[in-house]
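Just one protein chain is left out here, and the rest sit where they should.
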Amino acid sequence: MTDRAAYFEFLCRMGDNTLVLGHRVSEWCGHAPILEEDIALANTALDLIGQTQMWLGLAGEVEGENRSADDLAMLRDAWDFRNCLLTEQPNGDFGQTMMRQFLFDVWHLAILRGLEQSSEPRVAEIAAKAVKEVQYHVERSGDTVISLGDGTLESHRRMQDALNLLWPYVGEMFVPDAVDAAMAEAGIAPELTSLRAAFDAHMGDVMAQATLTIPDSDFAHKGGKSGRQHSEHLGHILTQMQWLQRAYPGANW
Amino acid sequence: MTDRAAYFEFLCRMGDNTLVLGHRVSEWCGHAPILEEDIALANTALDLIGQTQMWLGLAGEVEGENRSADDLAMLRDAWDFRNCLLTEQPNGDFGQTMMRQFLFDVWHLAILRGLEQSSEPRVAEIAAKAVKEVQYHVERSGDTVISLGDGTLESHRRMQDALNLLWPYVGEMFVPDAVDAAMAEAGIAPELTSLRAAFDAHMGDVMAQATLTIPDSDFAHKGGKSGRQHSEHLGHILTQMQWLQRAYPGANW
Amino acid sequence: PEKLAAFQARIDAGEKIEPKDWMPAGYRKTLIRQMGQHAHSEIVGQLPEGNWITRAPTLERKAILLAKVQDEAGHGLYLYCGAETLGVTRDEMTEMLLDGRMKYSSIFNYPTLTWADMGAVGWLVDGAAIMNQVPLQRTSYGPYARAMVRICKEESFHQRQGYDIMMKMAKGTPAQKKMAQDALNRLWFPSLMMFGPSDAESTHSEQSMAWKIKMNTNDELRQKFVDQTVPQAEYLGLTVPDETLAWNEDKGGYDFAEPDWNEFFDVLRGNGPCNTERLAARNKAWDDGKWVRDGMLAHAEKRRIGKVAAE
Partner (left out) sequence: PEKLAAFQARIDAGEKIEPKDWMPAGYRKTLIRQMGQHAHSEIVGQLPEGNWITRAPTLERKAILLAKVQDEAGHGLYLYCGAETLGVTRDEMTEMLLDGRMKYSSIFNYPTLTWADMGAVGWLVDGAAIMNQVPLQRTSYGPYARAMVRICKEESFHQRQGYDIMMKMAKGTPAQKKMAQDALNRLWFPSLMMFGPSDAESTHSEQSMAWKIKMNTNDELRQKFVDQTVPQAEYLGLTVPDETLAWNEDKGGYDFAEPDWNEFFDVLRGNGPCNTERLAARNKAWDDGKWVRDGMLAHAEKRRIGKVAAE
């Protein structure tokens, strides 16, 4: 893999994570349990879609094949998506959505902070913008995990179920592959493994407050960020997300 | 509207009804409450898709623009669909699915029996094939409505809810418009209004056995068979149904 | 009666009534109904647009639509807060929405069927809403008037965005133009209905106007809306689906066909194309969310007790 190809892959990973998670979060629109949560979820989705525009926009430039952020979002099939599996998992109940969000947010903030120091100024610039938004996301999702984990018996049970369900998707975000190695070497992105200790500390702290138990297993699903084997969910997401562009190719909207 | 245009519309109505309902029923695959029901639902969907091939195949020939049944199924947007609103309603629980099926089946059998006498031999031929299958559908869905209506308190309540929810979609199937009038005049299809009395009698009989009360309202939603205003559901059905053909235009499968 | 006269005098003098001021029970009741209905409309109004968020054609359009729907939820929040100053809680109002005792704008009982509907909703529905709301910035109840100031600013932004979508569609491919025309065809009359039936048939109008809860008659606003919208449709190259539409030099406005008021009353009775779904969606959100609200409440309570104990 050339450096440029790896760089493109990496940018797709960043952009596809925010695209797919933003899509998932936007599915809540109008259906949240509390009005304030409807607003907050829409706000999160909005931030993520905005970040997608930046990451995939840059990805298209780096690729140099004249593909815009929209082309990348709307005209690739599932196998070309590079989001981690966590982001494409279904919303489930509100607790599952917020748990997914928190697990992602903590990783997301950590990598963005690393990317602020990127040797690529464009990357550092995007990261600096995104970090402000994600700081807020992680506070919010963390608070929600705490209050629902340490709420009623039922809310505790649901949050523990969500954590058990989603924990096996955490590992993928931290296990480096050739793309990650190339990025670290070029100083574009931080070493993924270097982020894990702080992640675990943050998790430990929040889950303790939430009275939730982190599963005692380091089993990790994989196949999302490499694109080798997404879950069945991604294909269904794309049928919606890409519908108009697929049905009316070449139109301006 | 020319006779040919009306004839095409009519064939699309028949084919879109079976296509869309067949799609809905096929969504159950692997998720039914009893194994025998999984088999029966798949069988119903299969019959309906088979009928779709015949109706839309003929529609394409009548239109004379070289569109195959697949072209019509996979490449029209929602506004060109002519199925009645009942068929696109969501599956809901199993009771709702079976109630929708029964309401449709009784109408379907009645019109097919009329179509067996069609002045168009091709129509008569398709109807004769379909009638055998639909006779079985109506027996099955009627039996299910009876046993769940007259089952437990909960099953009764669910079936009554389903009937209340779906009854306003019955009227559309019987209210004739210009297309129906042209078809009746040409002897291609029976007068829709002439089918209503037998429908009501059949409903009355089965609902009495099912201990269910037919809502005392003749309000009827409309807009499906004219294509003017489908429900929001149809568009979502199409994102799935047409995905591959839209994403990979011109491929052979 | 003296109090009543003094109250009316304050209103006539253009003073704002504030939450702690004395007010007639009818004024309070009418305001609760009106503000609650308005708030509910913002909430239910998320659904038809939410229906296209996951299918928005570009990232930019998805972001704009998300922001819009978020604004609407925000408007709902201001309005509930405003109504709460009248002595009713948001939960009470929500439950009245969910069991059908309170209404929301009938327009949201129509489906959104193509992307052009996202344009038409912004252009026509928000356009009609603004027409209703601009005068309400001068309404007599202070919290309501202030909420309206904020809301109107955002709504007119939404309307421009909607018109921009329509413009893209109307100047786009033949299929897009067809979508735009189709959206106008379906939403024109329902938009006219948003102003309510002719005042002759409207029951509470007179008292509401004296109280400055209602600032214009339904017919005035409808006329104004038509006069504003028809040239916009022409500019888009779209045809308003009303063969009787004609400029009337004498009145300095358009003559136009009345909407089908039977349909309007049918929709009010619950027989609109989407009434059942809209209420079902809101009820499901509420029911499914119970454990969340309970959990958050329980946690807040634990915190409070923890703090008290620590003191």
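Just a few scattered comments:
Think of it as A, B and C in the order they're written, each chain with its own count starting at 1.
One rule holds for everything that comes next: a contact is a pair of C-beta atoms (placed from the backbone, for glycine too) under 8 Å apart; a residue touches a chain by one contact, two chains touch by 3 or more.
This structure is a prediction, so every number in the text was calculated from the model and none was measured.
Shown chains touched by the undisplayed chain in the intact complex: A, B. Touching the missing chain, out of B:A45, B:A130, B:L166 or B:L212, is residue B:A45. Only one residue from A:I34, A:A78, A:I214 or A:A251 touches the chain missing from this view: A:A78. The chain omitted from view is touched by exactly one of B:A73, B:M99 or B:L234, namely B:A73.
The chain not shown here touches subunit A at positions 77-79, 165, 168, 219, 221, 223, 228-232, 235, 239.
On the side of subunit B, touch with the chain left out of the figure occurs at residues 19, 23, 26-27, 29-39, 42-43, 45-46, 49-50, 52-53, 56, 69-70, 73-74, 93-95, 146-148, 150-152, 154-156, 158, 240-241, 243-245, 248, 250-253.
Definition applied: only the chains that are shown with their structure count from here on.
Common neighbours of subunit A and subunit C, listed by label, are B.
Spacing of subunit B relative to subunit C, judged by their CA centroids, is 36 angstrom. Each chain gets a centre from the mean of its Cα atoms; for subunit A and subunit B, those two points are 42 Å apart. Touching of two or more other chains is recorded for residues 240, 243 of subunit A.
Within subunit C, contacts with two or more other chains are made by residues 55, 175.
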